[in-house]
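Every protein chain but one is kept in place in this view of the complex.
Note that the chains are named A, B and C in the order they appear, and that numbering of residues resets to 1 at the start of each chain.
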Amino acid sequence: MAGNTWGQAFTVTSFGESHGPAIGCVVDGCPPGIAIDEALLQTDLDRRKPGTSRYVTQRREGDEARIVSGVFEGVTTGTPIAVIIENTDQRSRDYSKIKDVFRPNHADYAYLQKYGVRDYRGGGRSSARETAVRVAAGAIARRVLAERFGVRIQGYLAQMGPIRLACEDLDAANTNPFFCAEPARLGELEDYINALRRDGDSIGARIDVVAAGVPPGWGEPVFDRLDADIAKALMSINAVKGVEIGDGFGVVETRGSEHRDEMAPTGFRSNHSGGIQGGISSGQTIRASMALKPTSSIVIPGDTIDTRGQATQMRTTGRHDPCVGLRAAPIAEAMLAIVLLDHALRHRGQNADVDSGLPPIGGEPGG
Amino acid sequence: MAGNTWGQAFTVTSFGESHGPAIGCVVDGCPPGIAIDEALLQTDLDRRKPGTSRYVTQRREGDEARIVSGVFEGVTTGTPIAVIIENTDQRSRDYSKIKDVFRPNHADYAYLQKYGVRDYRGGGRSSARETAVRVAAGAIARRVLAERFGVRIQGYLAQMGPIRLACEDLDAANTNPFFCAEPARLGELEDYINALRRDGDSIGARIDVVAAGVPPGWGEPVFDRLDADIAKALMSINAVKGVEIGDGFGVVETRGSEHRDEMAPTGFRSNHSGGIQGGISSGQTIRASMALKPTSSIVIPGDTIDTRGQATQMRTTGRHDPCVGLRAAPIAEAMLAIVLLDHALRHRGQNADVDSGLPPIGGEPGG
Amino acid sequence: MAGNTWGQAFTVTSFGESHGPAIGCVVDGCPPGIAIDEALLQTDLDRRKPGTSRYVTQRREGDEARIVSGVFEGVTTGTPIAVIIENTDQRSRDYSKIKDVFRPNHADYAYLQKYGVRDYRGGGRSSARETAVRVAAGAIARRVLAERFGVRIQGYLAQMGPIRLACEDLDAANTNPFFCAEPARLGELEDYINALRRDGDSIGARIDVVAAGVPPGWGEPVFDRLDADIAKALMSINAVKGVEIGDGFGVVETRGSEHRDEMAPTGFRSNHSGGIQGGISSGQTIRASMALKPTSSIVIPGDTIDTRGQATQMRTTGRHDPCVGLRAAPIAEAMLAIVLLDHALRHRGQNADVDSGLPPIGGEPGG
Partner (left out) sequence: MAGNTWGQAFTVTSFGESHGPAIGCVVDGCPPGIAIDEALLQTDLDRRKPGTSRYVTQRREGDEARIVSGVFEGVTTGTPIAVIIENTDQRSRDYSKIKDVFRPNHADYAYLQKYGVRDYRGGGRSSARETAVRVAAGAIARRVLAERFGVRIQGYLAQMGPIRLACEDLDAANTNPFFCAEPARLGELEDYINALRRDGDSIGARIDVVAAGVPPGWGEPVFDRLDADIAKALMSINAVKGVEIGDGFGVVETRGSEHRDEMAPTGFRSNHSGGIQGGISSGQTIRASMALKPTSSIVIPGDTIDTRGQATQMRTTGRHDPCVGLRAAPIAEAMLAIVLLDHALRHRGQNADVDSGLPPIGGEPGG
């Protein structure tokens, strides 16, 4: 009801505020016998972590994940895996400037209206710091998906402001701080961010994420379609305002004769659908995309009101990303992994003994 | 698990195949004492119904909703409301052509892979006919939202193929078969559809939907954000491939200094966020958008395979819409209503006694 | 939230009032490919049906179950199975006597307090008639359990008032109107009921139910233990006030040295635990028991109040069972089946690829 748990078969319950003692999650429903340790989680956490390049916020988060249950002698036991990340960067600070003021386009006003009380320190529960636990839980899901189902997931920066990027080398996305899969254009990205920082402004971004190796049959009609759950998962990430599957909004101007993914004995001839048909995976590569808004935490002062309804101004002075999208690829990967594993287990529960009798079909473009 | 139930506080469980005996739903959690009858449901069902204009499929669906429980002496009792719509248009027909063939870009292949068995008559469970029950359930949700919470919801056609439409007159959207809120351009739409029909092709569309009167505080961090649930709800509608909240993908190229919705004692100065901040309603008008793909059911033959993996061709001869988006506005309204009422009741359960102490703020642009 | 849905993997959503147009349910998550038809449901419905012997109420319920979705060409398709039972016995009647009066120990008072409105005709939603849909859904669950998992379920009358009955012949329980597994004592039961009817009074009963063939491993720690879910399922049946697993309340006076079920290479030496240890099935026969209160609908007048708070009296004149427990064995079987199948599918989803490596152990006493 209060919305801090994801999933039905593989569930993630998230907790924690940005500047409270700790954040973390409880992962329930993980199959037993999977090798998991803290180093595995740390690898993904480090990819998301602030302070790793000069293009993202310099806040030093320890982000050290501690597994306190559900793993015994190096493997999962099938019981809940609790992960705790202490908030080490809790410097004593003066919050008097933001305590009674609503930062524009933040959750401050909505939270206070909802709960009547608000942890005003650094965004509290609505802080982007919360996404660290998604990445930790996602690391577990990705490991299970890889080991048991042969699924591989990768996200990358598809657009930052006006700069549209191709997916030329998916592996390269993990080798630069922009998660850029078109390495030749890294200089262009650096220049843009540097100019933005000089302006004291911020910019939006588009992240694409793909999953290869998903077998046909995952996803549930009618409401819990695989694409619907992916849409929810990505839209639940801080700052996301739009989600696409396959060709996304491009379909509006496309004709049916172009869009339909024709089939041949050697496989699908195209993948406009993004690997999902009727809400169920088709066996093709799953392709999703999300749009992240520019952060409102910028040094250019903005008009706002305080808790008494009086006009005032807000100017962010702390550590913030000029483009929050730059750190979002690992979060998109994590959420996609959590959705996919949840559906894999749900599908297996109901349909484990199904034999479709269909012959395997061939590869597919863009797979 | 099998995904045919929506919601936590206000739930809708959907059932039925396109050409089985009946479709319907069970609505659970509806507050008691609300005046509901079959005429209310029929009004919305008729708006969605095929055969109502020459621009949509001519299949004659009875779409007569029968309420068989949960309503007594004209008002809801708080117990489950079951709605049944008999499938009257079940003419005996020859299905031999589609029985063993996968229609391109339909759910046929994915369903057979998932379940090993498939109701091949007219799409079965994956048919757009299933959306009728969403509309019926949505009519109940809309009534509760209007009576108890003062919320009004309206959808309209924002784009069809290359034709982008303004929202000049929201009320007008209910007076033409295109759900077009820019009535001066109806002729343009008619010409486009007629040409499309001559080509035997189909086209995509974009539907916008707004909800006015939503108070601040609805929506749950972190996963069950209001925008995340709206994204799932809209993406769960047949043929939808993209969802946006507020400015949507437009944020990618927007700077933070433009995008942030500044506040004044008289209210928000803009609504780029689409009425949702941090996953929680802000009190502004909620704005969402969805992209529907062109139907693959067209008369132009397409390549496909049969259940033995052999190459064949598919050519749709039956009744089909050249633009399925034209009937989608009532479905978007229904899903938005279901999401909002679910969150209204969830919020009330946890926070009924909250007093934020905030002074009311003024109106907002675009509301 | 409103509590009319059972289960997570195999779900049953129930609807309907005693004297409304229809009752029914939606069964979601049923594995595909199972042979199901209306005759299967009818067999179990007829076992529960009133009017089948002179020892139970003479109300003639049609109880004809109609399957309107989810079954195609004789087998389940994996999509929701909706079952509708029309209320044919809706004779026009004078409800003025009960409309504004709370029948003692019925749900009348609590419902009106909860909802502010109440369907007063024959108990409405709280009527025992609602259990018919449980039996219909249970028939589906039993079929799946038998076909796919080799599980057999049987309930029987263990006690009626002071008469305690042995389980001498489980099969015999299906051949007499008392569901009595000690046939030699049928005359005793008949005499007791006849005397009770002359007194215009009613009596309680205890029903035992067993499930044989359940493999080890079903059930989830910590909250959703198999025994916990069985307890909830049985306690959710009208008139039930107590539930036991295995030795039940007998454990209070038992020593650990007697109670523990010792093991040998040939299997367990006893089954005090009722086939469940640590909330998980042990592979032994599952044994549960439930106590049903005497119905309060008796001809002996009772004191009560009306909706204005004024003192009045209530005397039931209609058709009622002197011992509602006599019809409860099929309901207990149905609920146990629904619980077991739900857990079977949940277990399979998470643990389908587990190999415990344990050698099979032998049979067990009392199985």
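We take it that contacts are C-beta pairs under 8 Å (C-beta built on N, C-alpha and C of every residue); 3 or more make two chains touch, one makes a residue touch a chain.
For clarity, every value in this text was computed on a predicted model and none was experimentally measured.
J.: In the full complex, which of C:28, C:44, C:63 or C:244 touches the chain missing from this view?
T.: Only one of C:28, C:44, C:63 or C:244 touches the chain omitted from view, namely C:244.
J.: Touching the absent chain in the whole complex: find that residue among C:65, C:145 or C:203.
T.: From the options C:65, C:145 or C:203, the contact with the absent chain belongs to C:203.
J.: What residues on chain C make contact with the chain left out of this view?
T.: 1-6, 8-9, 12, 14, 102, 104-116, 125-126, 130, 159-162, 201-206, 215-225, 227-236, 238, 241-257, 259-265, 269, 272-274, 276-283, 291-298, 300, 302-305, 307-311, 346-347, 349-351, 354-359, 361
J.: Which chain B residues touch the hidden chain?
T.: Residues 1, 8-9, 29-33, 78-79, 148, 221, 345-346, 348-354 of chain B touch the chain absent from view.
J.: Taking the full complex into account, what residues of chain A touch the chain not shown?
T.: Residues of chain A in contact with the hidden chain: 1-5, 8-11, 13-17, 20-24, 26, 28-29, 32-33, 66-70, 72, 75-82, 84, 114-119, 124-125, 345, 349.
Definition applied: only the chains that are shown with their structure count from here on.
J.: Would you mind pulling out the distance in Å between where the CA atoms of chain A average out and where those of chain B do?
T.: Averaging C-alpha atoms per chain gives centres 25 Å apart.
J.: Counting only residues that touch at least two other chains, what does the list for chain B look like?
T.: Touching at least two other chains: 1-5, 8-9, 14, 114-116, 125, 349.
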